[in-house]
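A short worksheet on the structure shown next.
What you see is the complex with one protein chain gone and the rest in place.
Chains: A, B, C, D and E, in written order; residue numbering restarts at 1 for each.
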Amino acid sequence: MRANRLREIWAQGRPAINAWCNLPGGFSAELMAAMGWDAVTIDTQHGLIGYTEMLAMLQAVSTTPAVPLVRVSWNQPGEIMRALDAGAYGVICPMINDAAECAAFVQACRYPPDGFRSFGPTRAMVYGGGDYHAHANTELLTFAMIETAQGLANVEAIVATPGLDGVYIGPSDLSLAIGGPPGQDSDAPALMAAFETILQACQAAGVKAGVHTNSLAYSKTMVERGFDMVTVGNDARYLRSGGREASDMRAWLAAR
Amino acid sequence: MRANRLREIWAQGRPAINAWCNLPGGFSAELMAAMGWDAVTIDTQHGLIGYTEMLAMLQAVSTTPAVPLVRVSWNQPGEIMRALDAGAYGVICPMINDAAECAAFVQACRYPPDGFRSFGPTRAMVYGGGDYHAHANTELLTFAMIETAQGLANVEAIVATPGLDGVYIGPSDLSLAIGGPPGQDSDAPALMAAFETILQACQAAGVKAGVHTNSLAYSKTMVERGFDMVTVGNDARYLRSGGREASDMRAWLAAR
Amino acid sequence: MRANRLREIWAQGRPAINAWCNLPGGFSAELMAAMGWDAVTIDTQHGLIGYTEMLAMLQAVSTTPAVPLVRVSWNQPGEIMRALDAGAYGVICPMINDAAECAAFVQACRYPPDGFRSFGPTRAMVYGGGDYHAHANTELLTFAMIETAQGLANVEAIVATPGLDGVYIGPSDLSLAIGGPPGQDSDAPALMAAFETILQACQAAGVKAGVHTNSLAYSKTMVERGFDMVTVGNDARYLRSGGREASDMRAWLAAR
Amino acid sequence: MRANRLREIWAQGRPAINAWCNLPGGFSAELMAAMGWDAVTIDTQHGLIGYTEMLAMLQAVSTTPAVPLVRVSWNQPGEIMRALDAGAYGVICPMINDAAECAAFVQACRYPPDGFRSFGPTRAMVYGGGDYHAHANTELLTFAMIETAQGLANVEAIVATPGLDGVYIGPSDLSLAIGGPPGQDSDAPALMAAFETILQACQAAGVKAGVHTNSLAYSKTMVERGFDMVTVGNDARYLRSGGREASDMRAWLAAR
Amino acid sequence: MRANRLREIWAQGRPAINAWCNLPGGFSAELMAAMGWDAVTIDTQHGLIGYTEMLAMLQAVSTTPAVPLVRVSWNQPGEIMRALDAGAYGVICPMINDAAECAAFVQACRYPPDGFRSFGPTRAMVYGGGDYHAHANTELLTFAMIETAQGLANVEAIVATPGLDGVYIGPSDLSLAIGGPPGQDSDAPALMAAFETILQACQAAGVKAGVHTNSLAYSKTMVERGFDMVTVGNDARYLRSGGREASDMRAWLAAR
Partner (left out) sequence: MRANRLREIWAQGRPAINAWCNLPGGFSAELMAAMGWDAVTIDTQHGLIGYTEMLAMLQAVSTTPAVPLVRVSWNQPGEIMRALDAGAYGVICPMINDAAECAAFVQACRYPPDGFRSFGPTRAMVYGGGDYHAHANTELLTFAMIETAQGLANVEAIVATPGLDGVYIGPSDLSLAIGGPPGQDSDAPALMAAFETILQACQAAGVKAGVHTNSLAYSKTMVERGFDMVTVGNDARYLRSGGREASDMRAWLAAR
């Protein structure tokens, strides 16, 4: 089975850099994957990406060495298994509130006896190789998102879930959960304390900690703080950067 | 944030007129939205509309002032949130049986602390504006469908759900629920009594009442009866009207 | 090979009734085809229909006995052949100006030695049957549109093209060609004279004459006038009929 | 309502032969359906098939007499109902563990009072006919998959579910469930014993038994063993057979 | 008919700012259009955009005041007319070599008697309004690209084409045409001389001059030089800008 490069990177003690896809379509995903990130996550929760697009994007990412990850829209076994069958090498599951939810998520990613994933890796075997079944339970990654008040309260139980590989922090939801605004790249003390709580729980449990960021600078800060994976790249952010050029051009024309 | 015109219409004491889309694809949705209805509902339950088509149809409706609504296929938080993130300004949820189901539905539409909607209004901010988060919980509409025997029995508890904006009646299912046939535009006394029960419960609770119809005439009757929103327009009904021309032409040719 | 029902109808001396699809997508095409028309034409010229949609629509029409026709966007051999390979049982070609253009069109529809169609009926054999090659040149229909001033002037030469099965009149373009407005269902004398010229040329040459209409009534008139095929059904017209309901409802509400 | 040919076949005491579609897209489905199988199942669990593709494939199957079935991705009412509304004449539901899950599945397929299916057979009425509602509860087929250890243990209770028409065995999952490898077409004694347990339970309860196979030979064996439906055809298997030609050609070239 | 804002801007003596779409899909087009550019061009020549995507993108642009333009892939009447029928308010045609080619292009955009555009503005009337036919010939814009050696030699004849509204320069092709490299934003004297030749010919003929650029800075320079339209925005350029972040992050990690 094709090895999971994220596991290799972590085995070397290095942090991984991830890019995030919210735009539907294979070409933008291919452009993102070709930039050289360690992983590319296809966001089927807040991204505008249906099943058809997710599949095309997983193929597009597969033209590069980047590890294809999928964020599912909810903790639903059918959806989780379909992402894996389509070739995702890891799943990020939003809104995990407690250990039971986390176990349900992780077990949906693992074949028996470790879980209850149904067998049928239609594209996954094309991407991963003929011995996919023998290694899938140990190669594929499971990330639970801790981003609710309840999830934060249960962080220690969640990270102790057998088979869980890591936690991924969604800062906007986590900030809302503790009464803050939804903005990104915050250094609000309460939010930073929540980050720290999660990070320490992960380290204590021996699972990885990842975090969503909205800039290169914040990503570096998060690496320095000890996160094992930071999401730097973001297709919608790059595309929206054009808005500044439009404003600048408009202002320049008005001033002529 | 772009105001929700349905709220404005109701604030003026006027009923709203809605059109319904069952056909997949952006062009038919654009034609429907361009007719001048107050709202256009994209039906992802009984309509032949997947996520990809829903997104395209929300964009098509956005070329007009019509308020974009989505009927989800089931009371599932991931699906509800995806419709909102894609720019729906209201969600109609089928088959609400009791207050707990209704609360789960409504809370899936509201950011904390009012609910548990996850933050990531990828397209919703493009459509709604940069201050979307500040107003989304009060602008976006939530309609519970009461159309099962259990739902009818629990109507008072359902309409009392905090954050619920209205009830939408699906006459076929409601008729089946009380032992009748699935037809539309009925004036069967038992069904009319059920309508009245729901309508009075809505009025008592201060929430809006909407109803699906199959003709212009029945829509008018329902407005006169006090409904706040009637679904008049229906893409599949308009398209199917061609069948009468085919029959007429066939008969005319046979008679020549 | 599956017989071409239009040829059978004409062999019985009866006129054929056709429906027109401008809306992209398989479901609207299936609804149209299920109405009972003799033929359904997928309009890839003015319809909003790309290759992908045309293929899906040909499949949808194939769920019924209606004969699938395609109007191509222009007299281009690659495009014409692709429509036939996808299963069209006839092609309507716009804007034929003279006999040379007509011959190029017809020959693109016929295998050697009658023409230069390239062999590869990928889906056509699934729809038509294993002996497709043996009968395609005589079963498939070719309609040239005469709708330009030049085409009208050359009508006798055009209808004499070997292998041409019929002429199809596009009234809007023909009206523009003779200095009139683009409207449909006209009885403007000059336009009617042009219709008559074409019709008589067709009858003299022994080819069929078809005409586009915008109503049931005008279709009947055209049958009585002697046309062999009239297009009655029209998906966009049916869908747009909803606009009248919107206006009526709006006026009714305003008058309350 | 169009009769369900599978019921007719079984009424004649004959076994039915099914084909399986994992490849997305209407043309491959049409090719499969045109081969002459009694039924064609569109697999939206392990197949790479989203809603959009499923709809197109149901249309493609409808160009032939093959009965269109859908395997849903999970026991979710919204998804099950959408498959039926799109025209599936039967649903195969994976991973049924006990009688309660089976009842939930079956009732999602049945209109009240037999179940809680919501009324809106948008395409189903086009395919099935105008009297669809009157017969849907008795024509449409429900197959529960027994493929987990828990399901196997509860087989007798599951097959006793009112309204259940049959059981479908997924050999790979069933093998995993009893501690075996995921391979197909096995004759491992433990797996064969599980087959026999399920088959006898079905026969005792008067429901049909179907089984997934990976070859023509194994299908015949299963028919002889008493199964009522065997899945012989498989689009991905046929396509992948090309790999042998590639290897053979490569070896032949190397040996020249 | 909805007025063409580009004509209004030019009537006020102001230059227009355009954005360019190479990525397929409605959401990226909507993001681009929402930035505030005067026009958005959907590039179906070098962009990865088929007919289906072009239509969705024209709808997406129509959610904003930006004028929708299309660059066609080649000077083909069927393709040009389809872009206009889908709602483009202007067409940019590549590789115009001489006055005859230019006349063929322009006439494909104009209804008789000015040209030979076929009548059927299926979506164009939805976007433009019911009186589309009365104004289309004067509202819709035609841009010929001068980017070949032959085109450059014939620039004066080309710009004299009746009905031509402007010239659009593709710097890469123009540079290749005069023996240079394909790069953008060049100040190579030979290329600048070619720009000047074209610009002066346009000004002498009273047609507009537009130019493709690859940066905000170069766009400003081109405005100062006298161009009437500059393409500043570019979706693929914005998206690719993420590559710098990936490199920076990679270098930063390596240096830790």
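What we mean here is this: contacts are C-beta pairs under 8 Å (C-beta built on N, C-alpha and C of every residue); 3 or more make two chains touch, one makes a residue touch a chain.
None of these values were measured; they are calculated from a predicted model.
> Name every shown chain in contact with the chain that has been left out of the document.
Over the full assembly, the chain not pictured touches A, C, D, E.
> Check each of A:Ala56, A:Ile158 or A:Leu174 against the chain that is not shown and name the one that touches it.
Within the whole complex, the residue contacting the unshown chain is A:Ala56.
> Tell me where the left-out chain touches chain A, residue by residue.
Interface with the chain not displayed, on the chain A side: 26-27, 30-31, 34, 55-56, 59-60, 62-63, 123, 126-127.
> Which chain E residues would touch the chain omitted from the figure, given the whole complex?
Chain E touches the missing chain through residues 22, 24, 43, 45-48, 50-53, 72-74, 76, 79, 94-95, 147-149, 170, 172-173, 176-177, 179, 181-182, 236.
> Spell out the interface residues on chain C facing the chain that's missing from view.
50-52, 55, 76-79, 81-82, 85-86, 111-113, 116, 118-123, 133
Convention: only the chains that are shown with their structure count from here on.
> Which contact partners do chain B and chain E have in common?
A, C
> With respect to inter-chain C-beta contacts, which pair, C-D or A-D, contains the greater number?
A-D
> Measuring centre to centre with C-alpha atoms, which chain is farthest from chain D?
E
> At what distance in angstrom does the C-alpha mean of chain B lie from that of chain A?
34
> Hey, how far is the Cα centre of chain A from the one of chain C, in Å?
52
> In angstrom, rounded to a whole number, how far apart do the mean CA points of chain B and chain C lie?
Spacing between the chain centres: roughly 38 Å.
> Enumerate the residues of chain A that touch no fewer than two other chains.
Residues 24, 48, 50-52, 76, 79, 236.
> What topology does the chain contact graph adopt: line, ring, star, complete, or other?
other
> So which chains end up touching which?
The set of touching chain pairs is A-B, A-D, A-E, B-C, B-D, B-E, C-D, C-E.
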